[in-house]
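First, the structure itself, so that you have it in front of you.
A single protein chain has been omitted; all remaining protein chains appear in their positions.
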Amino acid sequence: MKKKKLSLVFTYALLFLVTAYYLVPILVMVSTSLKPQGQVLSRTWEWIPRTFTVENYQYVLQQYPYLKWTTNSLIVTLGTVVLTLIVSLPAGYAFARLKMRGKNILFSMVMLTIMIPFFAYTPQLYLLITKMGLKNTYWGLILPMSTSGVSVFLFKQFIQQLPLDLEEAAVLDGCSNWGVFFKVILPLTKPAIVTSVIFTAVKSWNNLLWPLIASSNDAVKTLPVGLSVNVFQVETGLANQPPYGIVMAAALLSIILPVLLFIFLQRYFVQGIATTGLK
Amino acid sequence: MLKKYRMLALLLAFSLVFAACSTASETAETADTASTEVEVPAEKTTIVFWNGVGAPENVVLTELVKEYNETNQDNVYVEEVILDWSTLYSKILLDFETGTPPDIMTIQQSGLYQNVDLGILADLTSFMPEYGFAKEDFIESAWNGSFIGDKQYAVPFDLHPLALYYNVGLFEEAGLDPANPPATMEEFLNAAQTLTKDTNGDGTTDQYGLGLAYSGGLPFRLWMSLLWQHEGAEILSADNTAAAFNTDAGLESLEFLYDLVYTYNVIPEQEQSPDDDFMKGIVGMVISGPWSQFDFNSVEDLEYATAPLPVFYDQEAAWADSHMLALPDTKDEARMAAAMSFARFLSDNSLIWTQKAGHLPVKLSVLESNEFAELEKAQAFAVTLPNAHYYPSIKNESLVFGRDSNSPFVVLMESTLLNSMTPQEALNEVETMVNELLGQ
Partner (left out) sequence: MFSKKRINLGSAGWFLLPYLLVYFIFFFLPALSIVPMSFTEWSIVGTPKFVGFENYKSIFNDRYFPKTLSNTFVYTILVTLILTILGLLLAILLNQKVRGRGVARTIVIMPYVISSAVAGIIWRWMFERNFGIINTYLQQLGLPFIGWLSDPNIALYSIVIMNIWWSIGFNTVTFLAALQGIPEELYQAAQVDGASSFQSFLYITIPQLKPIILYVTVLCAANSFQMFDEAYVMTQGGPLGSTTTLVYKSYIEAFKSFRLGYSAALSVITCAIIIIITLIQMKANKRSDA
């Protein structure tokens, strides 16, 4: 009994330390965002703002079409996530289970997406997109971002280690490949799907380089582009220092949705949900 | 599967709720989205304008665009696209290549040569008199800066030189007279040393005379200013094919900056954000361009003033760059005419640009106006205008005068100010680098 209590205390202590480490910079952000511009740069750092104010948030929301940018980001992120799942899940299954000639070569080619820096081919991609008439459109933002092999790789690894019994049973019952895929594999792959949704969504939400080049028009401007170009110049610490209060307010506003998404999804990480299918 | 749809449905619901809540704030929006919501009458010529001046000044141009669209008699509608400089310089090349460049864009004087060399910009020499732009109306350096060879490629819009900012409160506290800012080497050193002290008696210096970063663009622009203050000194040879800065003048200027940090100790070591330090009251002076006023103005209890860059050596000189307006060479006469009309409008309203964005005007009429005289802090910069120096105009400007850690002049300043090479060693090394780059 004592051993169990000690390990529990230890666990709680560790948890506390870890969350403290991760929380501190976030607290810095929150504190800064609530300070009026004139007090952000005081000689000694103040955790509690001398004067609480929401003027930074008001500024960001009113001076800029913040919600339009957010909507654009939402559309692009949603589109990217959905398209990624649609193309990556079957591909992951194919690489994990199905036999075909040249599978390894094909998989290596998929892995190339992780190994070539994106900006290395940005100019060519941009020229291609323009020729296809996709410049300044949502599809122009979604399609190139759905080529990442990260999800394919994840699904392959995950499906590979699923026990084969269920698939065998389904095949013996007369299921086709697609039947096995939909009825057996998909339900079991839920944690991986959730993982893929999270990081595809986050990557798309924060993506700056491609939307910056491919769609700077107001109509499809996404949040990171709007923030970095209209609100503050992240460029480099050269001529302009960013207005920290506004930066932090804008940043905190922009992470609300992704954080909500994660809070909503993380309860799927409950032990046993993947194995219920076996019973 | 059903669970997946439920997730998507919930996400959709979230976004709908979010969008619904936005209607209240949307009505409070400013001109930023006007370009996508206004109805454009069919007869108007629509032109695309790239506003690359960056935050926070870009809102001033946006307001001017809106005013133009509402009041102009030229039958022109301007569609504005807001970018930052980096994106603008890359995207202009890409869009020119695909045949979809904008009709008019902001450009810096330092970026002019490169873009002209690539054939991107239209020759405006014949347009200028047509639209009322004459040499006599402009500051000489700005007017000349818009020429490459004997052809003119841009409409000068502003000039932003370096000047001295100083903290009035700290000056008074230190017994210095804020009405007489340092104007010579001795005065400057005196002020810097007086300002450097230990304010809370704990044995460590916590207030310094000057703030100067060790990297980025500003340190080497300051060094160049000091170099140019020596009579006859130049960065590059007359034909811009070789480095010419590894001279006594170059060495003296560099050693001075080194000494400020390590001998006189008036600059904090390894300083990264001098503007931040100035705003926090850690440093009493900082050398920067007009753009810093935005931030400085927002700080409570910061009382500051500006002064021309002190004359450290033989003559006045200060580094400067300019914003200009250029037209990509679309060869579409109607649209180029429309773009020039818009340029004319912007130029006529450059006082507003100065008042709200702080950059110096280049038109003599504005400089001599009463409204300009009222802008207290701008006067220091205006004094410097006749002695403002641009970078030499070269083809690979972005390579040679780049601002990241691998660029030659950044290497020069970093090595010196971080004490990893002696000033002479640094000059030798960078001379080699620059000559290599120029040879390409």
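Letters are used for the chains, namely A and B, taken in the order the chains are written, and counting of residues starts over at 1 for each.
Note that a contact is a pair of C-beta atoms (placed from the backbone, for glycine too) under 8 Å apart; a residue touches a chain by one contact, two chains touch by 3 or more.
The structure presented is a predicted model; accordingly, all values stated were derived computationally and were not measured.
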Contact partner of the left-out chain, one of B:W50, B:F127, B:Y165 or B:Y214: B:Y214
Which residue of A:L34, A:A91 or A:V220 touches the chain not shown here: A:A91
Contacting the left-out chain in the complete assembly, out of A:V82, A:L106 or A:C175: A:L106
Residue of B:P156, B:G209 or B:P268 touching the missing chain in the full complex: B:P268
Residues in chain B touching the chain absent from view: 86, 89-90, 93-94, 96-97, 114, 118-120, 206, 214-216, 268-273, 276-277, 280, 282, 396, 398-399, 402-406, 410-411, 414-415, 418, 420
For chain A, residues in touch with the removed chain: 8, 11-12, 14-15, 18-19, 21-23, 25-26, 28-29, 43-45, 83, 86-88, 90-91, 93-94, 97-101, 103, 106, 109-117, 119-121, 123-125, 128, 143-144, 146-147, 150, 152-154, 157-158, 160-162, 164, 167-168, 171, 177, 181, 191-192, 194-195, 198-199, 202, 205-206, 208, 224, 228, 234, 236-237, 242, 244, 247-248, 251, 254-255, 258-259, 262-263, 266-267, 269-275, 278
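Here, only the chains that are shown with their structure count from here on.
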Partner chain A, residues of chain B touching it in the complex: 1, 3-4, 7-8, 10-12, 14-15, 18-19, 21-22, 25-26, 28-30, 32-33, 35-36, 54-56, 58-59, 81-87, 90-91, 94-95, 97-98, 100, 213, 216-218, 272-273, 275-276, 279-282, 288-289, 291-292, 295, 298-301, 403-404
In the complex, chain A residues that touch chain B: 36-39, 41-43, 61-68, 70-71, 74, 78, 82, 85, 123, 126-127, 130-131, 135, 182, 186-187, 190, 193, 197, 212-213, 216-219, 228-233, 235-241, 243, 257, 260-261, 264-265
